[in-house]
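All protein chains but one are shown in place.
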Amino acid sequence: MRLTCPFCGSRGLEEFTYRGDALVRRPAADTSLQTDAQAWTDYVYLRDNPAGLHSELWYHGVGCRSWLVVTRDTRTHRVDDVRAASAVAAERSGGAA
Amino acid sequence: MSGAASHPKAGAQPMRVANGNAVDTSRTLHFTFDGRRLSGHPGDTLASALLAHGIHLAGRSFKYHRPRGILSAGPEEPNALVELRDGARREPNTRATVAELFDGLVARSQNRWPSLAFDALGMNGLLSSVLGAGFYYKTFMWPASFWEKVYEPAIRRAAGLGRAADEADPDHYEKATTFCDVLVVGSGPAGLAAALAAGRAGARVILCEEDSLPGGRLRAEHMTLDGAPAADWVAKACQALAAMPEVTVMTRACVFGTYDGGTYGVLERVADHKPVPAEGEARQRLWRIVARRCVVATGAIERPVVFPNNDRPGVMLAGAVRTYVNRFGVAPGRRAVVYTCNDDGLRTARDLARVGVKVAAIVDSRPEGTGAGAQVARDCGAPFFAGASLADVYGSKGVKSVLVRDHAGQAHNIACDLVAMSGGWSPNIALTTHQGARPDYREDICAFVPSALPPGMVVVGAAAGVFDTAEALGQGAQAGQAAAALCGFETALPDLPRAEPASYGIQALFHALKGVAAAKKGKAFVDFQNDVTARDIGLAAHEGFVSVEHLKRYTTLGMATDQGKTSNVNALALLAEVSERSIAQTGTTLIRPPTQPVAIGALAGAHRGPHFKPERLPPTHQWAMAQGAVFTANGLWQRAQWYPRAGEQTWQETVNREVRTVREAVGFCDVTTLGKIDIQGPDAAEFLERVYVNAWKKLPVGRARYGLMLREDGFAYDDGTTARLGENHYVMTTTTANAGGVMAHLEFCHQWLWPEMDVQFISVTDEWAQIAVAGPKSRDVLRQIVDPEYDLSNEAFGYMAARSVTVCGGQEARLFRLSFSGELAYELAVPARYGAALAERLMQMGAPYGIAPYGTEALGVLRIEKGHPAGPELNGQTTAHDLGMGRMLSTRKDFIGRVMAQRPALTDPARPTLVGLQPLCATDTLAAGAHLLPQGALATAAADQGWISSAAWSPTVGSWIALGFLANGATRLGEVVAVHNPLAGTVVNARVVSPVFVDPEGERLHG
C-alpha cells in the first residue's frame, strides 16, 4: 500500500505507522475536571469497524513526522484522501468555536 | 572432417532435429542428470537438453510415486521438478523447463530413494505409523531385481520434494525499488507492441520478461511476421526498445505479485543461469516496482486433457511440443499422436511433420466437419479421428501406444512414443486477481478472462483471451499508447508487422471420460503436481465438497508449488459437471501472490545474519571495545554490559566490583541511549503539564524533575527526567525503549489533540553524548573536568540542578545532577563527537579517585537497590498506583490518562503494588517472572498474588534482592511470602520490604 503524504509525496507503507480511527474525539476536560465515564470509555476502547470508507490516523514517522488523516476504503485499500492531521484538527476546533 | 567422430552431437543428442531459434548449436555444454553425463547447447533448458537425448522421465510424482515426464516448456511445469547444483548451492524443486543449461550443471531427479536395502528397513520403521498398509506393501515388497534398473533404483519417500542444502546459502541477494510510468508484463507480441508504443512516447517503461529471452510464443511457433521468421521481428523490436533511453527491458524477471497502490513484486534471477554468480553479483534480486500504469501481457497457459494415464512420460502439452521443435530444435518423440479440441493444437502436427516426426494419428474431439483437422491430417499423412477421444495410454516409463475411441465408439490401438494434447488455452490472469477480483468465464473460448482490474491495469493479448497474433499486436500497441498518454506522454501508434491469420475454433474439452466417476481403469490426472485425479474430484463432490474453496482444500488441488496453473480450469469443469452447474456458476478460487516460488533469501536481501537489522552505537562504543567490554543489545542499541578486568573469573564478580565502585568511589556509564527530546515554545510548560501526570509550570529554569507519563487508558507508559533549560526550553529524557514512541506520542498530542499549542520538538538523542558519573567521589572527579568558573558545590548545584557549562577548557556541555543509582551523581552531556574523549578524560582524571566504567548490568543492580522502576516495572500493565506513584497524579489539571487512571479497578488497593523482596536466606536466588504466593499455598492461579519484575544479587545488601508487585503490597511490609519459580522448580521464602534497599532517606543523593 502507498500513501501520498501531503508534504513528502507518494511513499510506501514502511514509512508509516497506523494508529486508528480518526473520528473518535478526546472528551474535553472542563474546568471542574468532571468526567463522563461513558464518553471516555467510548474514546479509549470503542471503535467502529466499517467495511468501506474509513477515516484513520497515520504517522509519517520516518518522513516529515506529520500525523495524517487518511480516508481509506477498508475493502480495497483505495485511498481517497490524505490530509495533515493538524489542519483537520484546526478546522475542527475552529468550527467548534 | 568426416566419420562418426566428426558428428558426436548426432549420437549424443539423437532428438536434436533442427536449428532452434534460441539455441546455439555451435557450442556444446556438458551436464549430468542423475550422474549420467549429457550434453546440450547454449539456449537450452534442462528440459530441452533432456528431450534432445530422448529422456522424458524426469521424476516421480508426489503421492503415488508415478513416473513423470516433462509436460510443458515453461514455468507452469507441474512434473519435472529437479534438484540443481551441489553443496551449499543445492536447490530443490526447480523446474527443468525453466532451468537454463550451463556447462557443468549437476541435476538430479527428486522423490526417489537411492540408498537401497540398507535404508529400506530404517524407512519402514520411520514411516509405518503414517503410511497406510496398502502403501507399505506396494512400496516395499517389489522384487529385488527392481532395484538394479537404471531409472528405477529407488522407492519414493512418502512426502516432500527434494532436499534443501544443508549449509548456509553462500550467495548474495539484493532488494531494490524502482518506479516507472508503464510496466509491461510479458514480451510476447502484445507486450512488445505495448512497450514499443509507450516507449516511443517517452514514458518511463519497464518491460519484464520471466523467460531468458523476449518473444513469448513468437519464439515457440513456426510463424512469420512481415514475411520473415517471427524471431527476427522480436530481435528488431528489442533493438528499438534498447535505443529508447527511458525503456528498461528486464529478462529473467518474473512479476510475481500485484500489490496495492500500483506496486508489483518482481523476482529477477540474475545469476541462476550461471554455475556461480560473478564477483559481487547477486544471485537474485527482488524488485519492488511502483508503476503508474501496468499492461499485463502474460499470455496463456495450455490445458492438458483429463484421460486415463494422461501423466505418462511422453504425454505433453501440444504447444510445448512446438516450443521444443521451433525454439530448441528438439523433437520430443518419433511417432506422435496429436489430441486436440481446437485448431491451435493441429499446428503441432504440422510442426512435427516438418521436422520428420511421424504423425501416427490426429485425434480431434470436435465432430466431423469442424475445424481444420482433416486438412492438416492429409498434409501430414496422418490418420484422422474426428469426434474421437483418447481412452488410455500404455507404457509406464514412456508412452508405447494409445487407445483411441473413435466417434462410433470403436477402439483403435495406435503405437506412438509421444502424445501432444491440447485442451485449449487459459489466459494467464493471476496478476489481475491478486487483489480479490474473480474472473469471468467466457463460453466462446472456454476460459476465464479478467473481470474488474486493479487501478491502473489493463490486460492485452492472450491474457485477455485474444489468441490471434495480429489482434494481439494491435491491442498491445493501443494499450501501450493509452497508458503512456495517461501519464502525459502522447504518441502515434508504432508500425506493426503483418501476421498470418490463425484459426482457433475451440470446442470445450476438459476430460475424455464417460462420466467423471467412470474412470475406474487407470488414474486420470487433473493436478499432476499434487496427484489429484478425476476420481478424487468426483469423490469430493460426492462427499459434499461442492464449493470450489472446499474442493481445493479437501483434495489439495492447485495447492502445490505450481498453484494449479495447468489444473484449475479442468478441475472446475469436472466439479461443475458432477455438481450439475455451469463453470461460471461453479466459480474459481482466488489466486494469491506469488505466482512463482520466491526464495526466502531474495525476500531478506542483504539484511541477513548479523546484518538482519541495523545497530545503533553510542558515542563511547569504540572506546568501550578497546576496554574489552562485553556488549548487549538494548533494542537496536549496542551497550556495554560490563567491563571485565584481568583476574575476574565470572561476570558476577565484575558486576559486583562495578557496583561497589559506584557505591564506594565513582563510576561512569554511557547513558546516551536514553531518548532526549528538545522541547521549545511559548506553550512548552503547558504542554508538559498535559503529557505528564505531575506539575511542571513551577519548575524553575536550571532544574530538572522526574516525570511520569500515562497512556490514555490510565496505565503507565514512560518516565524520565525533564530539565528546564530556559523560559520556554526543556529537554525531556525518555526510556531507551520508548524514545521513538514518545516522540510520536508528543507529535500526536500536539498535531491532533492540541494543534493550538505553540511548541516544537526535535530529537537530540544522538546530538549529546550523555555520561552518568556516579558515586561519592563524582563531584571530585567532575571538578577536574568542568571548567573552574562553575561552582559544583551542593549549595550552588544541588540535587536536580541542570545547566549549561563548559568542560576541558571551553567545550560546551550540559550538566545535570541526576541519580539513578541513589548516589551523589551527575549526568554530563557533550556533543557526541567528544563522547569518547570525555570517557578517556574521566578515566584519566578519575584515576586518583578509583574511577571505573560500569555497564548496563551494574546500572540495573544499582537501580534495583535504589528501587527505581524501569522497563520491567513499566510493562504496560502497571498503573501509577501500582508503582507507588499514585500521589504524583495532579488533581488540578488535565493530562493524558487522567480520567481512566481514576477507574476503581486501577486504584484498587488489592492490586499488586511495587514492593521489595529479600530472601530469608541471602544466597537464595530470586528470578524475574517468579510468582508470589502466600506461604504454604499451592502454586495455583487462584493463589497467585503477584510477581517479581526485577531481581539481582546486591553486593551492597549482601543478598539477592528483587522488585516485584504484590497484592496489597504497601500493607504487607515484613510479611514472608513464597516465591515460586516454576521454570527452576524452586520455592524460596522472601520477606516483603521497602523497594528502596539503599539509603532510604536519600542522604547520599543529596550530599
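Of note:
Chains: A and B, in written order; residue numbering restarts at 1 for each.
Convention: contacts are C-beta pairs under 8 Å (C-beta built on N, C-alpha and C of every residue); 3 or more make two chains touch, one makes a residue touch a chain.
Throughout what follows, contacts and distances are computed from a predicted model.
Hidden from the displayed complex is a chain whose UniProt protein name, among "ABC transporter ATP-binding protein", "Transport permease protein", "Sarcosine oxidase subunit gamma" or "Succinate dehydrogenase / fumarate reductase cytochrome b subunit", is "Sarcosine oxidase subunit gamma". The hidden chain, counted over the whole complex, makes contact with A, B.
Touching the chain that is not shown, out of B:G35, B:G369, B:G544 or B:P614: B:P614 (per the contact rule at the top).
Contact residues of chain B toward the unshown chain are 172, 174-179, 204, 279-282, 288, 290, 605-609, 611, 613-619, 622, 637, 672, 678, 680-682, 729, 756-758, 760-769, 784-785, 787, 807-811, 830-838, 841. In the full complex, chain A touches the omitted chain through residues 7-9, 11-12, 14-15, 62-66, 84, 86.
Note that only the chains that are shown with their structure count from here on.
Between the Cα centres of chain A and chain B there is a gap of 30 Å.
Taken in their complex, chain B has these residues touching chain A: 177, 259-263, 288, 290, 435-436, 455, 712-713, 740, 743-744, 747-748, 750-753, 755-756, 891-892, 894, 898-900, 902. Per the touch definition, chain A reaches chain B in the complex via residues 1-2, 10, 12, 17, 19, 26-27, 29, 33, 35, 37, 40, 43-45, 57, 59, 61, 65-67, 76-79, 84-86, 89-90, 93.
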